Structure formats: C-alpha cells, structure tokens
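With one protein chain held back, the other chains of the complex are shown just where they sit.
Per-chain residue numbering starts at 1, and chain names A and B are given in the order in which the chains are listed.
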Amino acid sequence: MAILEIKNLSVTFGGIKAVQNVTLSVDNGEFVGLIGPNGAGKTTVFNAVTGVIKPSGGEVVFDGQVLNGMRPDKIAHLGIARTFQNIRIYPKLTARENVEIGVASIPKYDTISAMLRLPHVRRWDKEVKEISEKYLGQIGLMEYKDVKAGSLPYGIQRKLEIARALATQPKLLFLDEPAAGMNTAEGLELVDFLKQVHEMTGITIILIEHHLEVVMNVCSRINVLNLGQLLFTGSPEEVQKNPEVIKAYLGERRK
Amino acid sequence: MNTFLQQLITGISIGSIYALLAVGYALVFSVFNFSNFGFGATMMFGAFAAYYVILGLKLPLFVSILLGMAAAGVVSMIFELVIYRPMRKKNVMRVYLMIAGLGINIFAPNFMLQIVGGAVKGFPSDWARVTMTVGSVNITRSDMLALAMSIALLALLWVFLYKTRVGLGIRASAFDTRTAALMGINVNVVASAVFLFSGAAAGVAGCFYGMKYSVYPAMGAVATKGFIASTVGGLGSLGGAVVAGLLLGFLETMIASYISTTYRDLFAYALLVIVLIFLPGGLMGRQVHDKL
Partner (left out) sequence: MGYLEGISISICINIVCVCGIAILTGYMGLFSMGHACFLCLGAYTSACLTKYLGVNYFLSLLAGGAVAAAGSVVIGIPTLRGKISGDCFTIATLGFGEAVRILMANIGTNLFGGATGLSGLEHFTNLKSSVVIAVIAIILTRNYARSQHGKIALAIRDYADASELLGVNIFHEKLKALMISAFFCGVGGGMMAHYYVYIVPNIFGNTMSNNLLTSVVLGGVASITGPATATGMLTAMPEAFRFLDNWRLSIYGLTLLIIMRVRPEGLFAYKEITAPFTALYRWIKAKALKPAAKA
C-alpha cells in the first residue's frame, strides 16, 4: 500500500524548472533511496512534500490526504518528519531539549498554567523529558543528553537530528544526506545505524545520499533524479546496471 | 484640479526622498538580509555635512550636496567597517545587527544634539527656496531638484548594478552570498560598495529633506518612512522600493491635505500593516526561506 504518492510534481523558481513532472510512490514500510547528481532537485522534492515551498503543479498525497497548500507544521502532525542537509540542530539547547521539541512541538498546557507552573505542567514536562530520554537511549545518545547540542561532534549532531525527527512519531521519515561530510568508514557505520532504525521502528524512510555505498546498502528501491526529472526507478542492482543512470550520474562525476 | 496637481507634485517630490531611502535599505537587505537601522543617522550626517559646507566653506549648493552625499557614504562605510563587518565575521544572529543599527540611531542624534544643539536649522540656500510657476502649479526649486536628482541617481545606481563588475558582484551576492564568496567574489568589497552607495543615497535624501523642511539632529527619524517603503515594496527589491517610496509620498500628501495632518505620519504604518496582511511579501518581494 502506498503511503506517499507524488503525482506530476513540478516546482519552478523564478522561471527555472527545478522539478518537472516527477511521479513516484512509496510503499508503507519501505526504505527508498533518492539519488541524482547535484542540482537534480532531490532536496526540492523534500521541500515540496514537507510544505516548505509551494509546488507549481502536481499533487502530493500522503496517507490518503492531499498535502498541497498545507502548512508545514500541519504536515508534520500528519506524520512526516525530516532531517536537513545543512544541520538544523538547536545549538543552544541540550541534546535532550532538542528531542523534547520533537516530542512536544505543541505544549499541552496554556500560557497561564506555564507561568504559574501548575502541577499538571510539571507532570507533563517530566513525561516529555522521560520520553525524550527514551528516544536518546534508543539512538544511543544517552551520554550526551545534557550537553549543548552545538558543542557535539558533527556525526553525533546528525544522529541527534534523526532522534529528534523520530521523536515526532512520524509514519514517514525523510533523511537529507545524513552521511554528508563523513568518510567511508563513518558512512558504513551510518548504514548499520539506519538499518537498525528502520528495523526498530518499521517506519517508511526516504533517503537522499551522495555516498552511493550507503544508498546501495540500505535501500530496497532507488529513484534516480536528473535535471529535475525522474530518470529511473528500480532495485540497487538494476540502478547500477542501467546505462542511462550511469551516463547521467557517473558522467557528471567524471567531469 | 489645480490643488490636486499641486499635491501630486509635492507628493512625488517627498516620495522621491522616500524612494532614495528605501533603495538604500533594499540594497543592504538584498545582499546581507538585514535592515540597516542605522540609516537615519547616516542621512542626518549627510544633511549636516552639506549644511556646514555651505555655511562654512561657502561652496555652491550642488557641490555641497555632492560633498554631503560623499560624507554620508563614507560614514555608512565606516559603520559597516567597524560595527557590522566584525559582527558578520562572528556570524551573529541578524537580530543583533538590527539592534546595533538601532544603537547607532540612538547614539548619533543624541550625540549631535549635545554638539550642535537641538535648534532647527534652515538649509542655507536661497536658490533652493525660490518658487517657480509652471502652468498653474507652484514648485520650489528644491522640489524640482530633489525629483531630478533622485531620478538621475537611481538611474546611475541601475547602471552601476547592471553594467559594472562590482555591480555584478553585488547582484551575485544578493542572489546567494555564500556561493558568491565561493566563486571568488570578495564579499568585503561588495559590502563596502553596498554601504557606500546606500549611505550616499541616504545622504542625498538628507540634503533634500533638509532643504524641504530643515536640518536638525533628530531628522533621521524620517528614514523609518524609507524602511516602510522598502517593506511595502518587498524587502530587498530595488524596483519595489522606488515604486513604494513614490506611492507613500503621494498618498501621505493626499492624506495630509484632504484628511488630517495629525494622522499623516500614522498613515505610513497603516499602509505597512495593510500590505503585510494582503501581500506578506510586499508589492514586488520574493519569498525567502531558510536553505534547508
């Protein structure tokens, strides 16, 4: 059953067609890759689905609901979470507080109760804290819980961002280049980590990645974008053999 | 009809001052994504420079306006050099840049107030005060000059931005500062140029405002109108800034003559709020979002 269906999606920036007529669907529980050379429109697809930018055409259906024109926070509450190519960890909050934002993006108490710090506020804050620590524990970041996120090492920040996204209890998780800036060994470690996350939570994951060894290792199906258009969809083996993909992707890399 | 024509001319001449100020804001915003709230101070320095050049050196009006313009440009560049640039290097939040600008705007007029006193000074040019009659409309020479020089300067700015190398660098930086830096564009040169030109625009605006009304330490407050115009036009849009500046000047004059002068100054803010409600990006703005 498809959880996400993108139909004829197009995005234009000041006359430039960043994404043209992309149609793809993702099944529930799948681990899908989205690859393509620089400027192929991968992040733009993420941005259009999560409501950051308005698509100029086409439709995005998630879990039976049309997402077009919906505010990003509403889309998040429907069950889509994401991480960012340029890390967007809150540097001044601790690791745990970062996850708390994901757990409780809308506080369950009003302003006046918060100012008076009524018992239900304390109770709920404690609950949020415990849930956040649970997520940190799952991802293996418990030792950093009280460290300011801005002072954490790069790789840990990437993981923290994933923990924060998981804390929103998504049905669908977008990962935008989680291995960016990592070497091959770290990339392979990330592969194991992502596999674990996928098995543990069973949620649908869509991954953008430049490290091909990462994508080939974890994804069951790969979509290839080139120049804003969907070039090919298939299993990692098929993608590796497809001459068009090799031309578009490897051709660009040789340049 | 004649009164209307008269108001139209007055409106456009004050509007051209707003347009100059708005373009200054837009220029800085388009490249550095923050509003230079120290702009009013720059404008005031420009006006005072021209005032003292005329009074002290007895130079002709045009020369003193050019000198006032240069002085304001240099002052603006100095603000960038000693305040904004080190802050930019530290990658501080944009709010801090705005607060620093506000600091300039609180400091400069009060400092001037202590140095030269708060008295309102008439611009010492008899030439500018002469009224000319064109058809049935009376126009002061200063209004004519403001209009003509604003148009000339905006045209000059356009030529600079679109026909020179530094202009290309500015436009590239406005599009994407980080990439421009990677492409070998010297952001510091761009910053100096942007602040020099926006400061010069503010200086001229200050001179014309001084001619039209008077020169005094708190005159920089009018720069707020320029900011409103640049917001109404769409933050960072030069074309929008010019259109909105002229529009604001025109509408304000109409309000003042047909409705009430008490509420004239409030009208600009009302316009701002109305535009923000219906056109959050301004008349010609582009929607920006964090590069995720």
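As a working rule, contacts are C-beta pairs under 8 Å (C-beta built on N, C-alpha and C of every residue); 3 or more make two chains touch, one makes a residue touch a chain.
Quick caveat, the model's predicted, so the values are computed rather than measured.
Across A:Glu59, A:Asp125 or A:Glu186, the single residue that touches the chain missing here is A:Asp125. Contact with the omitted chain, checked across B:Phe111, B:Tyr162 or B:Tyr258, is made by B:Phe111. Only one of A:Val61, A:Leu93 or A:Leu227 touches the absent chain when the whole complex is considered: A:Leu93. Although one chain is not displayed, its contacts with chain A can still be listed: residues 50-52, 71-73, 76-77, 81-82, 84, 88, 90-93, 97, 100-102, 104-107, 109, 111, 114-117, 121, 124-125, 128, 164-165, 168. The chain not shown here touches chain B at positions 29, 34-35, 37, 83, 86-87, 90, 92-100, 102-108, 110-111, 114, 224, 227-228, 231, 235, 262-263, 265-266, 268-270, 272-273, 276-277, 280-281, 287-290, 292.
Keep in mind that, in the parts below, only the chains that are shown with their structure count from here on.
Averaged C-alpha coordinates put the centre of chain A at 44 Å from the centre of chain B.
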